[in-house]
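One protein chain is absent from this view; the other protein chains keep their places.
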Amino acid sequence: MLTQLLNGLQYGLLLFLISSGLTLIFGIMGIINLAHGSLFMIGAYTAFVCVRAFGELWYALPVALAAGVLLGAVLERTLFRFFYAREHLDQVLLTFALVLLFEEARSLLVGNDFYAVPVPAILDFSVPISADFSYSAYRIFVLLVCLALAGLLFLVIERTRFGAMVRAAAANQEMVQLMGLDVTKIQVAVFALGTGMAVLAGALAAPLYSVYPGMGDGFLIVSFVVVVIGGIGSVTGAFWGALLIGVVDTLGKVLLPGIAGMAIYLLMALVLLWRPNGLFARSS
Amino acid sequence: MGQTRLLLLGLLLLATFPWVVPNFYVTLGSSALVWAMFALSLQLLVGVTGLVSLGHGAFFGLAAYALYFVTPEGGRLSIFLTLPLAIAVAGVAALVIGALSLRTRGFFFLMVTLAFAQMVFFLFHDTDIGGGADGVFVGRPALELFGVAIPTDKHNRGLVGYYVNLALLAAMYLALAWLLRSLFGRVLSGIRINEHRMRALGYDTYRYKLLAFVIAGALAGVAGHQWVMNDGFVNPELVGWHRSAEALLMILIGGLGVLYGPILGAIAWTALGEISQLITDRQLLVQGLFILAVVLVLPQGLAGIRLWRRKAAESTA
Partner (left out) sequence: MSQAVLETRALTRSFGGLTAVAQVALTLVIGELHAVIGPNGAGKSTLINLLSGDLRPSSGQILIDGASVGGLPAHRLARLGIGRSYQKTNILKSLPALENVRLAAQARHGGGRRLFQTARGARDLVALAEAALARVGLASASDRPAGQLSHGEQRQLEIAMTLATEPRALLLDEPLAGMGPEETERMVTLLRQLAADHAVLLVEHDMDVVFAVADRLTVMVDGRVIASGPPEMIRSSAAVREAYLGEATA
């Protein structure tokens, strides 16, 4: 049971990495990005390729992060910046097209097989936590990395000048422009950051979930549920929402196997009945 | 009345199509007609009321699965039983999902409809009730009433099916066209243009949106029923959001502002699939690039580049 709880937290934290980018990108630029799940898949396959080429996962993590940040910046400058003012329908279709293209690119480069990525050798053991309970060291590592990133994200958003601009832009983009701040830089940075985290999450998750073509889809929709529950633009909301979803989903699968897949959607329905704008929504 | 003439011409073309092409294309045409019905039902939400939903596939799939549950193993049922059932199941599902989803707007609405569709997907994918992830065969509905039947065998099944689809599509189009001209339809258009003002005038917009959602869901059930009639097979993919996204694409291709847009879009998308398969195996690549092109270059869709765009636009204003 404790194992499942920890698993749930770890799943939730991975979800947080993905959802925080999603919620910021929508909150600040109004972009609905259905391709966000594909980024997760890209991260996992990057990890696979790197491990195959260099042997250890350690090289894959920074490569994945760098690739993600770069990809995000390029996508923003070449495509997304033309879509900030466009209708939801256009954005849905644009990002759907990206999903298809990413799938095809992956198919061309790496093929369609399922792959297993090995856990890094030094972390391939179980940490004894109590007399009769031990937990995978790699999972603890993932937990710690995600928590560290979450902490870093909070520091940046709450304590730095850049973070203040991000918060201001999330609240009122026009005003930020009038104040002379360069909104473009914020947009590129937020996009690159959000994309980078999703890709990194995929790389971290690779040894845990095995690597396969449809892996992004599941995480995509669940991360949208996190954003709905947590409230748009709220990183805090994404954090608590992701943890809640992670724990509910994991425990649900263990305690009530039949309907477990539906549990989080029922949760979402309940939250919406109570708070149609999410739990941590900013009132505007 | 340029538009009526255009539509009659289109109907004539569709009606004569099976006689001028090889048999394989009749089945393909049938498939395009089912897509057209599905996309047309979604147009009531997207083009008319301004509600972009990614969960419409749920009603399509639930209707199809409902047929699986009632049709006896190895047997068939009359279409006069199965079609009303499909409509009822889809409509009730739309009532429940719509009642919850319509409490949200915009992005939230999009996400919530997506999530509900996923829920239905998991219901069929992770459990055994509908044959699980692999799907299951279903006896096709038969055209019979009180023992009097139009016999269909493997040879004419495709042809008969095609004309049933065409008839249903035409009926659906007429029903929606009439709906648009009604007082109810005018309110939906008003909601799309400025919902806040409509509420200030005294309209309980939630109720109007919910009714539109239920009607659209029920019509998606018709399409789901026809899918079974064509294909004889159901699987969880019918419910997935990719299917709804493709329907959205068809609406965009054909044009948001015209009721017949989705029909054009369905035909174009099906044709694209066929033509591209002649060139390459990389279907996703072709599809992805095509969607990118449409979104970047043709925001008004095919109907937008036609000469009679102005007249057509007035039909849903």
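Order of writing sets the chain letters: A and B. Residues in each chain are counted from 1.
Throughout what follows, a contact is a pair of C-beta atoms (placed from the backbone, for glycine too) under 8 Å apart; a residue touches a chain by one contact, two chains touch by 3 or more.
Predicted model, so just to flag it, every value in this text is computed and none were measured.
*Asks:* For the full complex, can you list every visible chain touched by the one that's not shown?
*Replies:* B
*Asks:* Just name the one of B:Val20, B:Ala200 or B:Val297 that touches the chain not displayed here.
*Replies:* B:Ala200
*Asks:* With respect to the chain omitted from the figure, which of B:Gly29, B:Gly190 or B:Gly255 is a touching residue?
*Replies:* B:Gly190
*Asks:* Tell me where the left-out chain touches chain B, residue by residue.
*Replies:* So the residues of chain B touching the missing chain come out as 178-179, 181-187, 189-190, 193-194, 196-205, 317.
Everything below uses one rule, namely that only the chains that are shown with their structure count from here on.
*Asks:* Please output the residues of chain A touching chain B within their complex, sorted ascending.
*Replies:* 26, 32, 34, 82, 87-90, 92-94, 96-101, 103-104, 107-108, 221, 224-225, 227-228, 232, 258, 260-262, 265-266, 268-269, 272-273, 276-278
*Asks:* Okay, in this complex, where on chain B does chain A touch?
*Replies:* 46, 52, 54, 100, 103-104, 106-108, 110-112, 114-116, 118-119, 122-123, 125-127, 241-242, 245, 248-249, 251-252, 256, 282, 284-285, 287-289, 291-292, 294-296, 299
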